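Here the complex is missing a single protein chain, while all its other protein chains stay put.
In order of appearance the chains are A and B, and numbering begins at 1 in each one.
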Amino acid sequence: MKRFIRVGALGVAALLALGACSGGAAAPSDELGVITVPAGDPIHIAYWGVLSGADSTLGEDSKRGVEIAIDDKDGKLLDHDISLTQEDGLCTPEGGATAAQKLAADTTIVGLIGSACSDETVGGIKALTDAGLTTISPSNTRPALTAEDRDATYAGYLRTAHSDAFQGKAVAEWAFNEKGVKKAATIHDGSAYAEALQQVFADEFTALGGEIVAQEAVSKGQTDMSPALTTIAAAQPELLYFPVFVAEGGFIAQQALETPGLESVIRIGSDGMFTPDFVTAAGAGAEGMFLSSPNFSAFQEGYASFLEKHQAKYGEAPVSAFHAHAYDATNMLFDAIEKVAVKNSDGSLFIPKKALRDAIFATKDFQGLTGVLSCSPTGDCGAPLIAVYEITAREAGGEWPPEAPIWPTE
Amino acid sequence: MATNAAQAPSGRLIERVTELAIQAFLWAFRIVVVLIVVVGSILTLAQGRYSAAVWVDLAITGAALGSIYALVALGYTMVYGILRMINFAHGEVFMAGMFAGYFTAVALNNMGVLNANPLASIVSIVVMILVAAALSTVVSLIVERIAYRPLRNAPRLVPLISAIGASFVLQYTFRGFFGPGVYAYPPITILDGKAPIPFIDIQWAEVLVIGSAIAMMIGLYLFVMRSKTGTAIRAVSEDQSAAALMGIDVNRTIVTTFAIGAALAGAAGVLYAQLFHQFNYFVGFFPGLKAFTAAVLGGIGNIPGAMLGGLFLGEIEMIGPVLFLTGLGVPAANQLKDVIAFTMLVLVLVFRPQGLLGERVTRNRA
Partner (left out) sequence: MTSDAVATAPLETGTEAVPSIIAWRDVIRIGLIGAAIAIYLCLVGIVPVFHERQLIAGVITLGQVALFGSMALPGAFAARKASTLRDALLTGAVAGLITGLAVTLLVVVGSVVDLRVMFLNASPELYSMLTMGMGTAGAWIPAVEGLLLGALAAGVGQLPDRIRSPLVRGLLAVLVVGLFAGLLRAPLLSAGLGSLSAVLFTSDGLTVVGAVLVFSVVVLGRVVRQRVAVGERIAALPDERRQQLRIPAIAGLVAIVLILPLLLGPFFAQVIALVALYILMAFGLNITLGLAGLLDLGFVAFFAVGAYTVGLFTSTAEYGLLDIPFWLAVPFAMLFAAIFGAILGLPILSIRGDYLAIATLGFGEIIRLLAGSNLLLPLLGGPRGIINIPKPFEVPSTSFFSGPGQIYYIALAFAVVVAFVAWRLRNGRIGRAWIAIREDEDVAEAVGINLIQTKLLAYVLGAAFAGLGGAVFAGLVGSIFPSSINLFVSINVAAIVIVGGMGSIPGVALGALFLIGIPELFREFADYRFLFYGMALIGMMLYRPEGIWPSGIARRELHVEDESQVILAGDTTPITRGGMS
């Protein structure tokens, strides 16, 4: 018995001695600390966001964008492998908090992509910022996350998704200035995304001088939209904005045409429906629909090859609308790492955390799939180029994506 | 044990007062709910915002949705009748049917059969329903064999938890197989557009759903009432040991019950997809809960009750929020359709604790 203990103690001592000898060059100083990536170890990044339950497509979609970005680098950065950890945030604040706590405790993690749902960020961002980490969300759209008055816990937070504030505003401007609409109505589906978008739209539209005549809501999984549509028809709007997701959006698009009083209303949705699935779901109602979305037109070739890689890797088309944002976010992170990492002669890397965070915030004119990205001091990196597309007979016939936006015109 | 004799007279008085307060509250509850329903309906109708066509349209959609709830509810109610257990995984069996029907539809579409001509389309739909029913049956029987059969003599909460576990396993198994993405059935052209029925705005898809649901329910009713197996099922659900003494193979009867319920749920899955077009691995959960609610509404263990409960729930969900709430000025009343549905459930249970058609359920069986 005693012999075992003695042998064990000797072993531990030997291990410790071994560790003491293998020190490298002096690390640069950084107020948030420095991550050391030993030679032969991978650069560790993480994705956090919902991967289970009813909202899992949102997180899975973005995670695949991250994985394809890694594949495009052949899994290597600065001669180190890239390793990816994923954490499920359950689309709830407490899930986000737990995921973030776990990632924050892992001292090898360099940077993060996520979260998927804005609720997750609200719960988790403090743990990440406190740990000196920086995360870029591909799909959070809640305006408050990058508002001017956001508190210090958001210092480590950026996003490539468009704040609802941009998109709702752009749609309001298009409706009022371009289409000359004076009376508009909105529908949301109870999700934070849709609710915020339609509210921003309503506020901006009113500020421009228009009138919001009805703000209705439907619930997820609803198929018969006629009660909501009939109520809206009674208020006689010229435009109907329903920034919801594919399934409900399809039903609304279709049934609005069949509702007396709404036959000729201008129907517009947002990027949550900007997928070929929407055309399938809306059927005969797809043609003549408008959709707002980031302007993909300049980068179609890159996007087409992204879609090919996605099909080959996962055996299916993208499952939601934020994969391109995730791809861009990942590449932004990689660029920043390349900029700030200090290479040592023994092959190890030093990555100062504050410098990395600053480098990501300093991203300027980054060419991504979703546009040219530049980050604002409050973390908005999404190209503020919101475009409006029209679904014409071509797209209704199965071609995707639309060739060019109808607004803004050059 | 506590007895009345052990209590002081003042305790009795307090108890009496509390009892009165409780009764007063219960009556207040009933009156408030009925008032909301009546006043809301009158106000809504008085405002005249919705035309008769809208009400008919809602009623038809409600009937289509209700038929699907009813088909799924049958599985819950039959299993409950025979084993007194809530088969929480039944919603997932329904989801399995949707996947099976989908892959059949895609295969038929690739062969060019699905939309070749109206007859081929009808045959295709029948094939889809049969394949879905078959796969759902297989899934349900595997679950029964592994997760329920060993627990038949356990206290009743034990199979409930096992069923919840089975529900998780099935959901995430299908997610593992087919991914989290949303699947959409290939369109069937004969189901597009409206049926030529005068004055009524009804889609062909709704005709299909309501028609086949009614056919299946009548078939099931005749089967349970007339056939030998049906008699065995009824006998076992009345009294298992007596049935066993009469020479009925209890085990086989239970398996048959699971199989019938699952086949109906699988068929309902295909029908559901004709209404909603899209589904993914998580789609079974909430309709499953609704269907169980429908079974309870109708009087659990009672087959016609499940049918009635399903239809009632479908109609309440579609018509209820508009009729009761819009007149009261509730914003976006539609969001509250499940609130209405569950409140109705509570109301029905308060007035008729045994459900709509639940006379047969005696106290010690509920």
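Here, a contact is a pair of C-beta atoms (placed from the backbone, for glycine too) under 8 Å apart; a residue touches a chain by one contact, two chains touch by 3 or more.
These numbers come from a predicted model, not from an experiment.
Remark: the absent chain touches shown chains A, B in the intact complex. Screening B:167, B:257 or B:274 for touch with the missing chain picks out B:167.
Among A:62, A:86, A:115 or A:330, the one in contact with the hidden chain is A:86. The chain that is not drawn here is touched, among residues A:30, A:173, A:195 or A:380, by A:195. Taking the complete complex into account, residues 1-5, 15, 18-19, 22, 25-26, 29, 80, 83-84, 86, 103, 106, 146-147, 150-162, 164-173, 175-180, 240-241, 244, 250, 289, 292-293, 296, 300, 330-332, 335-336, 338-339, 341-343, 345-346, 349-350, 353, 355, 363-364, 366 of chain B touch the chain not shown.
Mapped onto chain A, contacts with the missing chain fall at residues 1, 4, 12, 15-16, 18-20, 22, 38, 41-42, 44, 51-52, 56, 83, 85-88, 91-94, 97-99, 101-102, 104-108, 117, 119, 122-123, 126-127, 130, 190-192, 195-196, 215, 217, 219, 314-316.
Keep in mind that, in the parts below, only the chains that are shown with their structure count from here on.
Residue ranges of chain B in contact with chain A, taken from their complex: 49-51, 54, 57-58, 61, 65, 172, 175, 179-182, 184, 187, 192, 275-278, 280, 282, 286, 318, 321-322, 326, 331-335, 337-338.
Within the complex, the chain A residues that touch chain B are 51-54, 56-57, 60, 190, 215-219, 221-224, 226-228, 230-231, 234, 246-247, 250, 260, 277, 280-281, 283-284, 314-317, 319.
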